[in-house]
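A single protein chain has been removed from this complex, and every other one stays in its place.
Going in written order, the chains are labelled A and B, and every chain counts its residues from 1.
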Amino acid sequence: MIHATALIDAGAKLGSGVRVGAYTIIHGNVVIGDNCEIGSHCEIGVPSSLSDGSPLVIGNSSLIRSHSVFYEGSVFGEKLSTGHRVTVREKTEAGAGLQIGTLSDIQGHCKIGEYVKFHSNVHIGQHSTIGNYVWIFPYVVLTNDPHPPSNVMKGVTIEDFVAIATMTVILPGVTVKSGALVGAHSSVSKNVAADTVVAGSPAKFICETKTIKLKDGSGESAYPWRRHFHRGYPEAVVAAWVSEFASS
Amino acid sequence: MIHATALIDAGAKLGSGVRVGAYTIIHGNVVIGDNCEIGSHCEIGVPSSLSDGSPLVIGNSSLIRSHSVFYEGSVFGEKLSTGHRVTVREKTEAGAGLQIGTLSDIQGHCKIGEYVKFHSNVHIGQHSTIGNYVWIFPYVVLTNDPHPPSNVMKGVTIEDFVAIATMTVILPGVTVKSGALVGAHSSVSKNVAADTVVAGSPAKFICETKTIKLKDGSGESAYPWRRHFHRGYPEAVVAAWVSEFASS
Partner (left out) sequence: MIHATALIDAGAKLGSGVRVGAYTIIHGNVVIGDNCEIGSHCEIGVPSSLSDGSPLVIGNSSLIRSHSVFYEGSVFGEKLSTGHRVTVREKTEAGAGLQIGTLSDIQGHCKIGEYVKFHSNVHIGQHSTIGNYVWIFPYVVLTNDPHPPSNVMKGVTIEDFVAIATMTVILPGVTVKSGALVGAHSSVSKNVAADTVVAGSPAKFICETKTIKLKDGSGESAYPWRRHFHRGYPEAVVAAWVSEFASS
């Protein structure tokens, strides 16, 4: 289960049923939960001069794919799932079910809720705050410096159920409110109201999300997406969503 | 020729003259053609629960550079050439001479023609269809979901000889027709007519491609590019292009 070529520090705490791939390095200041799988060529728990000594904690039943790098000092809930070549720096806290796509980079000092999904090649700047059930698509950047370079940090806030489409920048200090949709290739310089669509550069109000129809011939609204899209969420969460919309 | 540290499953079928770099893993469900070179730190033929059991097939005389990851279940023609840290998921079919630049990510379920060139850091969404002799430049994203997240998939179609410049998004279901040029930093929401230039966000018609002059002092048209640009194509292909323009 632990490949013979994996280099695991004696200080690392690995739960039961943990599998570790070939040529992976696990440093000492790491706690990995039960039934986790770490792919090949990873480096897990990289020591950092920026850390306060707290360990990297990976929840039960997580999957970290090959060539990924995690620093010490972050905490992930159960069922973390990553693509390949993910980078996660110090001081990130995330709830259960976080998905981090291939090549995504979490710069650290972030708070992330439950069942958040980052697709490939997402860049989460320091001091970002992300709610629950958020979707962030490829090549999205969450920024933090209002006049770079400087020592001023104004992280972005993304609330529950937000979806941010590909190749979009969220500028420093912006809040995208619950259920909003940000169109592809946008630059968002102002707060986005709940359940609205914005797009463009600079992004402007387009419509309320509920006016977008599903392109599956059903004639139903595409948003809130939790009404029709359930793949990959826990049964209890889906049951709550189903009952939320049962009467409408 | 096979480095002593390469881990090659007994089931893998390697042709004659295959070279494999240090610390590379080759899984069992893999067929690699003659005279291929696989760089260091790769993982080739990753098993996938999404696969139907078909192997990863790499054509003769291919070069896969270091830190790349290929899943089982895709088929590549001869002379595939990749940069470093390429990711290729299940169910992609590509013709001969495909070039995939460093950090590019092919999400799978794609069809790709002959002598297509992806530069660095290109993201090819699932269900993309790409013709022959296409160029896609860095940080281009081909999307597929018209109202993310959803279960609706509308892949992009890119026809022969198209060039898509850097940092451009092609929105779901769009077709870019033969010989078109999409300018840098564009967002393409509508079909693009053959042999036209579009640019902007949203992208608009700029001109016919033939009106763009080569900036080499010759005063000739820059498009169709196959008239003057032949580097890296097979002799027979270049000969056909030369004869196509000999009379004009």
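Here is the rule we go by: a residue touches a chain if its C-beta (ideal position, glycine included) is under 8 Å from a C-beta of that chain, and two chains touch if they have at least 3 such contacts.
What you are looking at is a predicted structure, and each value in this text was computed from that prediction instead of being measured.
Only one of B:S40, B:N60 or B:S74 touches the chain withheld from this view, namely B:S40. Only one residue from A:L14, A:M167, A:V182 or A:L214 touches the chain missing from this view: A:M167. The hidden chain makes contact, of the residues B:M1, B:A22 or B:L50, with B:A22. Screening A:V18, A:L56, A:L103 or A:V116 against the full complex identifies A:L103 as the residue touching the chain left out.
If you put the missing chain back, the residues of subunit B touching it would be 5, 21-23, 39-41, 66-67, 83-85, 102-103, 117, 120-121, 135, 137-139, 163, 165-167, 181, 184-185, 200-201, 212, 214-216, 222-223, 225, 228-229, 231. For subunit A, the residues in touch with the chain missing from this view are 7, 23, 25, 41, 43, 46, 67, 69, 85, 87, 103, 105, 107, 121, 123, 139, 141, 143, 146-152, 154, 167, 169, 171, 186-187, 201.
Following the convention adopted for this analysis, only the chains that are shown with their structure count from here on.
Averaging C-alpha coordinates per chain places the centre of subunit A 28 Å away from that of subunit B.
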